[in-house]
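For this view, one protein chain was removed and the others were kept in their places.
Coming up: chain A.
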Amino acid sequence: MDKFTTHSGVGVPLRRSNVDTDQIIPAVYLKRVTRTGFEDGLFAAWRNDPTFVLNNEAYAGASVLVAGPDFGTGSSREHAVWALMDYGFRVVISSRFGDIFRGNSGKAGLLAAKVDEKVVQRLWDYLDDNPGAHVTVDLESRTVRAGEGADAIEDSFDIDDYTRWRLLEGLDDIGITLSHDEDIAAYEATRPSFKPVTQHA
């Protein structure tokens, strides 16, 4: 996984709440067995609508998605994170994320930045008024910034310490866990024999 420190890119206002992972990528796109190439499935149903925000040329090359509350609820499909990243997004900003989506983001290297609802509203208004403007997200200092001068937006975002550290270092979770192999083996030695197994000698 690449290290993530700070990112600045075109922000897109997605003025919707409860964007579940079925909206992010419908199930019909989940049949692939590869890890890449999911960008065509991103928001597939909405992209048919010419007025959908991602179809607005002004937001071309966007990499920071600013969404309403409860983004990424529903299905556990990590393909939702892959689709966002394959399309070019590095950051999603929302006031509330579905738990599994937030976890998947951290694993795959997409930054899910949780901000106050008012910050989302201000970013939406700013990006509507200034299509193509950049939003900067600094993981080191946990701040999100946009605009300049008196109306500039600068606020903090929430991310748990551990995920932040892993993203900053670009670390592989499995490698970290395997370094605790002795602990795992010691735990296994204490498991009760009545616990079920799927294979019998």
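In the analysis below, a residue touches a chain if its C-beta (ideal position, glycine included) is under 8 Å from a C-beta of that chain, and two chains touch if they have at least 3 such contacts; residues count from 1.
Operating definition for what follows: contacts and distances are computed from a predicted model.
Here one chain is missing from view; checked against "NADH-quinone oxidoreductase subunit N", "3-isopropylmalate dehydratase large subunit", "Protein NrdI" or "tRNA_anti-like", UniProt names that protein "3-isopropylmalate dehydratase large subunit". Within the whole complex, the absent chain has one touching residue among A:V81, A:A112 or A:L167, and that is A:V81.
Interface note for the absent chain: among A:S17, A:N56 or A:S156, the touching residue is A:S17.
In the full complex, the hidden chain is touched by chain A at residues 15-18, 20, 22-23, 26-28, 30-35, 45, 68-70, 73-79, 81, 96, 98-100, 103-104, 107-108, 160-162, 173-174, 176-178, 180, 183-184, 187-188, 191-199.
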